[in-house]
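The complex appears here without one of its protein chains, the remainder shown in place.
Presenting subunit A:
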Amino acid sequence: MLKIILPTMMLMPLTWMSKPNMIWINTTTYSLLISLISLLFLNQLNDNCTNLSLSFFTDSLSAPLLTLTTWLLPLMLMASQFHLSKEPLTRKKLYITMLILLQLFLIMTFTATELIMFYILFEATLAPTLIIITRWGNQTERLNAGMYFLFYTLVGSLPLLVALLFIQNNMGTLNFLMLQLWSQPMPNSWSNTLLWLACMMAFMVKMPLYGLHLWLPKAHVEAPIAGSMVLAAVLLKLGGYGMMRITILLNPLTNSMAYPFMMLSLWGMIMTSSICLRQTDLKSLIAYSSVSHMALVIAAILIQTPWSYMGATALMIAHGLTSSMLFCLANSNYERTHSRTMILARGLQVLLPLMAAWWLLASLTNLALPPTINLIGELFVVMASFSWSNITIILMGTNIIITALYSLYMLITTQRGKYTHHIKNIKPSFTRENALMALHLMPLLLLSLNPKIILGPIY
């Protein structure tokens, strides 16, 4: 594990000591190399986990998420180059440092063995994200967004700390590997209900669950591009990952406690998909689509069947790449027209055809087109929820239809039709942007050739 952590830590002196014209090149290249190292972890030998040290381990669930995190850093750096170009040098370096710090915490979170270490780093990821949103966001609403983001997550996760300490007292350890072997069934009682809630609420807020999702549209819209990318792609998956880890301790109570949250997430995914149809702000649309996809993941984790876990894991990786790519596309629009409103920048297919191709592919993966891993994830979740209860097929089916509707709506509004007069002289797509989209899409498409990497420990 040190072979990833140390290089990531050393990326920070790299940014501060690089020559001004080499900052971006150095950091992007070295973070790409680090992501190549993390690919080693994808080779999971058995359905047990790979113990790397006393404090770090990877298994088939955390390895793909780790790879996603490390893959995302060079992409974030590439995407931020334009809007930071006018900032003074020190601020650029600070921004990159924040990203690297966030990356470091995330890497350690996904591979933590001890649940307290997981918790500490889970909270620690809030700090660089908050700084990125409030300092480098675009509008005055970013302060509000930062407050919502911070306080929702904190209030949700404080009970988690108490719960973890309680479990540590009871079990004697919070080492995840030991907990797997030593966990006893949790009978139904009031205090166990509260314990269940305390454990799960932090992750529900992070996912986010439909009733607790208000922070997400604000944070995503006000964050700069790298902030949106890392929020959508990785930070939401922290919640899913945490839920999958902690539910091992909470059986069989989950069978009865899950009902309200199942209902919230099933209803929520339809509601947020429908809200997407009425959105005028492009980033807001993608943010609500994130909520909708994550609601599927929550539903899958709460059902707790082998197929649903496989679907949840696949969906997390697939959504991470797709959502991040959509945010990059929206940002490339915003950098040109200086407006996030969809109807003011229409007909882009004629002006930027290659970018239109990326838009098409991103929208298609967003609506879970076969044979992408998005489809595999969604399909497994739908099938598992059908076996859990037959009626959910109606809700899931409606959600799939509405997802297709708003993805195509977004595509058609921005790409098709006659272009508006005032975008006639937008700059053509930069190689950097095309490379960014390709680097997002390539793993997505390659994984559809070999999805068993991302299907998690149950496969």
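Here is the rule we go by: contacts are C-beta pairs under 8 Å (C-beta built on N, C-alpha and C of every residue); 3 or more make two chains touch, one makes a residue touch a chain; residues count from 1.
The rule is simple: contacts and distances are computed from a predicted model.
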**Message:** Can you work out the missing subunit's protein name as recorded in UniProt? Choose among "Dynein light chain Tctex-type 3", "RNA-binding protein 48", "FAD-dependent oxidoreductase domain-containing protein 1" or "Myotubularin-related protein 9".
**Reply:** "FAD-dependent oxidoreductase domain-containing protein 1"
**Item:** Contact residue for the chain not shown (choose from A:343, A:401 or A:435)
**Value:** A:343
**Item:** Chain not shown: contacting residue from A:423, A:441 or A:454
**Value:** A:423
**Complete:** Hidden partner sits against subunit A at residues 16-17, 90-91, 94, 138-140, 278-280, 337-339, 341-347, 418-427
